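Of the protein chains in this complex, one is absent; all others appear in place.
Going by the order they are written in, the chains are A, B and C; count residues from 1 in each one.
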Amino acid sequence: MDELARQGAEPVEEARLAFGGVVISMLADDEGMREVILAQRLLETAPAGTIHVNMATISVRFAEELAAEHQRHGVQYVSAPVFGRPDAAAAGQLNIVAAGDAAAIDRVQPLLDVIGQRTWRVGPEPRQANAVKVAGNFMIAAAIESMGEAAVMVQRYGVSSADLLNVLTNTLFAAPVYKGYGALIAERRYEPPGFRLALGLKDMRLVLEAADSARTPMPFASVLHDHLLEAVAQGQGESDWAALAEVARRHAGLGD
Amino acid sequence: MDELARQGAEPVEEARLAFGGVVISMLADDEGMREVILAQRLLETAPAGTIHVNMATISVRFAEELAAEHQRHGVQYVSAPVFGRPDAAAAGQLNIVAAGDAAAIDRVQPLLDVIGQRTWRVGPEPRQANAVKVAGNFMIAAAIESMGEAAVMVQRYGVSSADLLNVLTNTLFAAPVYKGYGALIAERRYEPPGFRLALGLKDMRLVLEAADSARTPMPFASVLHDHLLEAVAQGQGESDWAALAEVARRHAGLGD
Amino acid sequence: MDELARQGAEPVEEARLAFGGVVISMLADDEGMREVILAQRLLETAPAGTIHVNMATISVRFAEELAAEHQRHGVQYVSAPVFGRPDAAAAGQLNIVAAGDAAAIDRVQPLLDVIGQRTWRVGPEPRQANAVKVAGNFMIAAAIESMGEAAVMVQRYGVSSADLLNVLTNTLFAAPVYKGYGALIAERRYEPPGFRLALGLKDMRLVLEAADSARTPMPFASVLHDHLLEAVAQGQGESDWAALAEVARRHAGLGD
Partner (left out) sequence: MDELARQGAEPVEEARLAFGGVVISMLADDEGMREVILAQRLLETAPAGTIHVNMATISVRFAEELAAEHQRHGVQYVSAPVFGRPDAAAAGQLNIVAAGDAAAIDRVQPLLDVIGQRTWRVGPEPRQANAVKVAGNFMIAAAIESMGEAAVMVQRYGVSSADLLNVLTNTLFAAPVYKGYGALIAERRYEPPGFRLALGLKDMRLVLEAADSARTPMPFASVLHDHLLEAVAQGQGESDWAALAEVARRHAGLGD
């Protein structure tokens, strides 16, 4: 807080005092938002014309509830979760997924442009951005799992994970997700975590909850949930979620 | 054959007559190879010094048998399956995965360079290239499935597959596999097939067989096998295997 | 209500008025209980010495919350969910799974004996009975799914579901669950529902929630959830949950 103040931010004693004009929040999860935004009745005391941009990864169901609450209190609400880690934010390179009233997004776009390389608009309902965000996290986990299973299988034939992933992540799978997590898997380097596996499990719950409400069976998401749960049960909750690949190793009887 | 002859190839009446020097073969599957190479006893009549480069996608188990047969008859054997479709081959842009005796690979490298942009060497045992090839095909199928599941889920919240995949395949998943198959899935364009789904099912059998022999459970591969089998049972065997994404649609109760 | 009054019951205007002495409740689900028991503050107004026997199928997590609430208000709490349909209850043939304070269970045992053929005590914490109940429902669903998959497979070889299930449910699987659901599956008779499939989906959510909290991956439960969700998405929510077997049929491309 002091550090931010030195850079020109104005600390306030209560969240309520900062909740006006354009407010950008990025709290940890549904519970965190519930405590700060709803329990402290920030929407009721917000000045007229307030726009709230919520960049947190929250559940689709809670996004619906939040949208309704904002509307009830006349506060504009934009859902804008992001893809990218803190270093991407610092470099202004986040990818922002935005949904909500188009005019409201237009108004906050200049602010989004400061931290994001691009804003992807996916619809008029705030929850749509959250659906895309959890779908994206699902696809990342699926990429990790598929590399993990493939790596163990070839290893059994004497091919190193590094050799396999070197071929694939430089050709068909030459994308940031594969290169980044592929390197961690090949080196079995899960500390320090870039994104904690326990949070990945939480995200998979968000995916399955969104899928359930939408009556969409997602068998890959079910497998991922089971494997992340197993990894947590075996003590890897604090490692990087690339450690999901270790589950496949253990299932194949490969020790540490 | 006539076309090839016009370009300088010398047609022969029997496979046996062409089986000498450096032979490159790329037959359809295990059965095709068994009929041509083994049943016609080509290894027994091959001139001394023959090197056989096999670029077909075959099972790891059959690769082991072939390696033993070549050794028994004193024929050098290089396994060199490829990633890339016919247009990539025509453009000399295939990615070749090679395994076998290093000196033998060295000798054929100039030929491989004609059709490949790069040769990835993954080990001294021919079957190792096949393990990498089937692992790669598994990862492609997993990418299709994960896009398929994610696309249906967000669609239920009113976000088009195109919007979802546009965000992801231009950012975290900006890789050829995701861009290519993502476009087919977003447009539900499965005809004409670039790679037939029935062949994808065959490949998934190769993956599971290799995994079983290697005592490596691969739950994603099991799901993929079940879904490809379902797609074939429902009449999509002749479509492009991106139609795997339609399975997730039907499971969610979305009609045609 | 009138019917019950004719039989000697004393109707009251508010739930509060009946909540004293030994109270047996069997409400529909967590939400129902929350509305009646908690929202109406029945625990706060309960006379001293009240024992509440809850026979509903609720979530393990809510069972924990209820146990804490009862304790806070000095009301004794016994969790006693049942296996058996209404006709079993009428015949006094339910199987009751009870957990909670042993002395409290002893006190209500004579009442339980009226509707149950036997009471199975599984521990001192009320939630333990709920864990056993949801585990049992999971096992029933797993039995239905396994009969469904097996029936379709043999049918493809020209063996009727009836012939398969006749062999198995009269030998190795000669148990009520297999005989009962096996007959429904063999005849594809899902109306009228004995237990609605949509409730089965709800139960599978309870299983997965209990498993998640307990850090126990349950891959069979994940498959069951996906298939029940699919059945609901395809319009079978109001059929008997034996219709889960129809999912396997459709996956095999067998029409109606």
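Throughout what follows, a residue touches a chain if its C-beta (ideal position, glycine included) is under 8 Å from a C-beta of that chain, and two chains touch if they have at least 3 such contacts.
The model shown is predicted, which means the values in this text are computed figures rather than measured ones.
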Residue in contact with the excluded chain [from B:16, B:61 or B:205]: B:205
Chain not shown: contacting residue from B:29, B:69 or B:226: B:226
Given C:78, C:140 or C:231, the one touching the chain that is not displayed: C:140
Absent-chain interface as seen on chain C, which is shown: 60, 83, 95, 97, 118, 120, 122-123, 125, 127-128, 131-132, 135-136, 138-140, 142-143, 145-147, 149-150, 152-154, 156-159, 163-164, 166-168, 171-178, 207, 210-211, 214-221, 223, 227, 248, 251-253
Sites on chain B contacted by the missing partner chain, in the whole complex: 205, 211-212, 215-219, 222-223, 225-227, 229-230, 232-233
Touching residues (missing chain, whole complex) on chain A: 219, 226, 230, 233-235, 251-253
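In the analysis below, only the chains that are shown with their structure count from here on.
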Top-ranked pair of chains - ranking by C-beta pairs in contact: A-B
Rounded Å distance between chain A and chain B, as computed from the means of their C-alpha atoms: 34
Chain A and chain C, separation of their C-alpha mean positions in angstrom: 36
Multi-chain contact residues (two or more partners), chain B: 219, 251-253
